[in-house]
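The other protein chains are all here in position, but one chain of the complex has been omitted.
Up next, chain A:
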Amino acid sequence: MAKQVHTKGESSIKRSRFFKHFFTYLFLIFLSLIIIYPLLITILTAFKNSDVVAFTLSFQGPWTLKNFHELFATTLYGKWYWNTLVISVATMVILVAVVTLAGYTYSRYSFAGRKWSLTFFLVVQMVPTMAALTAFYVLGMLLNGLDHYWFLTLIYIGGGIPMNTWLMKGYFDTVPYDFDESAKLDGAGNFTIFWKIVMPLVKPMIAVQALWAFMGPFGDFMLARYLLREESNLTVAVGLQEFISDPKDQQVALFAAGAILIALPICALFFYLQKYFVTGLTAGGSKG
C-alpha cells in the first residue's frame, strides 16, 4: 500500500478509501437488515393479540403474553415439545456413543477390511436415506414401529452414523499418536488410552456432534410427518406446521410464539458451541 501513496494523489486515495469503506458498510448493514427483518417479524408477532392477521413488522401494541399461555393451555404444543426432547436426547446419546467408538477405531487401529469399510461408509453416506421413505413405512408396519418413538429414533441414529463417523475419525486423527504410544509404554490398556488420554482431547468435536444430533429431530419434518400419525405423538416441527397449514385459518401469532420457544434454546446452544464447530469445520476441511 505504501508504494501506491506516492504514485497517486493524496485526495484520490482518500476518496477511494472512503468509497471502499462506504460500500463495505452499506453491504454489511443491508445484509444484516435482510437477516434481522424476518426474524424480528416472527418475534414481535408472538407478542401480538392472537387475532393478528398481517405477518409484518410493526412496533405497535398492544403487547401480550397470551399466545404463550394459549399454546400450553389449549394446544398440544407442550406434549409435542416433550416428544421431541425425548427423541432428540435419545438420538444424541446413542449416536454420539456409537460414532465416537467407530471414529476412534478407524483413526487408531489398522485392521483387515479397514480401508474397504471406510469406503463403504463414504458411499452409504451419499445415499439419501430420506428417499427410502416407503421402505421405512413397510418396516414400521412389520415391526409395529409406526407411531412409536423408538422406530423414528433408530432411523435418525442410523442415518447420522456414516457422515459423523467420518467427521469424528478426522478429528481423532488430529490428536497426535505419540500420546497413545507413551501411554502404552506406561502400561495403559486399550480402554484406558481411549477414555483417559484421547477422549478429553476430542471433547470439542463431541460437543459439536452432540449438538447436531440433538438438533436433527428438531429440524426433521419429513420422517416425523410420515411415520407419526396420532396428533398427540407429533414432534414439534410437524405440530407447529398445523398452526399455519390451513390457508383460511392461519394462527400466525400462535405459530410465532411456538417458533420462538423452539428457536431460542437451539440458538443459545448454537452460539455457546459456535467456536468449537467453526474450528471443527476448517480442521476437517483442511485435511483434503
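For the reader, a short list of remarks on this structure follows.
FYI, a contact is a pair of C-beta atoms (placed from the backbone, for glycine too) under 8 Å apart; a residue touches a chain by one contact, two chains touch by 3 or more; residues count from 1.
In this section, contacts and distances are computed from a predicted model.
Missing from the rendering is one chain, named in UniProt as "Maltose/maltodextrin transport system permease protein" (options: "Histidine kinase/HSP90-like ATPase domain-containing protein", "Maltose/maltodextrin transport system permease protein", "NADH-quinone oxidoreductase subunit M" or "PEP-utilising enzyme mobile domain-containing protein").
Considering A:41, A:93, A:188 or A:201, the position touching the chain not shown turns out to be A:41 (whole complex). Only one of A:13, A:86 or A:124 touches the absent chain when the whole complex is considered: A:124.
Residues of chain A that touch the chain left out of view are 1, 3, 21, 24-25, 27-28, 31-32, 34-39, 41-42, 53-57, 97-99, 101-102, 104-106, 109, 111, 114-115, 117-119, 122-124, 126-139, 141-142, 154-155, 157-159, 161-162, 165-166, 173, 190, 215, 218-219, 221-222, 226, 237, 240-241, 244, 250, 252, 255-256, 259, 262-263, 266-267, 270-271, 274, 278-279, 281-282, 285-288.
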